[in-house]
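One structure is given here, and the rest of the page talks about it.
What you see is the complex with one protein chain gone and the rest in place.
And now, chain A:
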Amino acid sequence: MGGSSGGSSIYSAVQLSVLTRLFSATVFREMAKKGRSGLFRRLLEQTDLIESADPHATVGDAFDSAFEILKVAGHRDEYIYRAAISHKVLMGTHSLRTASMLNEFRAGSCKADLVILNGTATVYEIKSERDSLARLANQVENYKRVFAKVNVIASKGHIENVLATVPNDVGVMCLSKRYQITTVRDAVDCPARICPVTVFESLRMAEGAAILRAMGVTVPQVSNTQRHAAMRDLFAALDPVALHAEMVRTLKRTRDLAPLGDLVDRLPESLQAAALSVSVRRADHPRLVDATSTPLHATMAWS
């Protein structure tokens, strides 16, 4: 890797992919479970982060340095976008106490990258430099069946094609090379167009039942093998706008992120998005925090 830590270094695709993998769920989970990560150590050896770090640097500092390189580079992956939305929208505009976030949330035949719930439900489809737009039209169609607001967040190079691909009610955002989010077009907030059955298929059974109860609908007593079909029929008859409001209320409660607030506060900034999307056991939180404060040189013993 280029020796200087200034912004002018040119990183190869291989080096960028090594840095990206530092933020993989595997590394995060290993650190939580064991307090160390063999994969982190092996990846680190392929970078110059140790040589360029100060002698007292920690694992967390190495993550932050890697993130600094990745966020201005030309080959950013989904994680950088995820982190940008987590920081600038979820924790910037809103907070973990008032808003919640869903990762990889199923919507029809697709999975939404990221959904933020505050007063309404807003989905963000990430199209990084590494992604193709081939699936975008279909994804957006599916998301509109579940969420009131649909946004695409993309790199500058994609923006023109995104605008040509998606309908006018879909919002378009750009993550600049300098890691700034700009809104190219606002999303229209339209809960009336959601499909109640598609919403039901995205939910856990307990969430579906809670929504029905909240809307004054009684679920008939049937055996558990018939319950799904019975609830699906009840959902089909719901008013989309009222359902959307209740879905947001219920999911904010069942997928509450507030319990993660403490962990997020204690992790280096670059890992906060991982904490919000990779679930680890609560009992492992202290081990994870300890791992990130390990002196960098001590990780050479990580296996």
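One rule holds in what follows: contacts are C-beta pairs under 8 Å (C-beta built on N, C-alpha and C of every residue); 3 or more make two chains touch, one makes a residue touch a chain; residues count from 1.
Methods note: contacts and distances are computed from a predicted model.
Set against the options "Sulfate transport system permease protein CysT", "MBL fold metallo-hydrolase", "ATP-binding protein" or "Iron ABC transporter", the UniProt name belonging to the omitted chain is "ATP-binding protein". Screening A:Arg185, A:Arg227 or A:Arg287 against the full complex identifies A:Arg227 as the residue touching the chain left out.
Check A:Arg41, A:Arg106 or A:Arg287 against the missing chain and you find that the one touching it is A:Arg106. By the touch definition given at the top, chain A reaches the unshown chain through residues 106, 201, 222-229.
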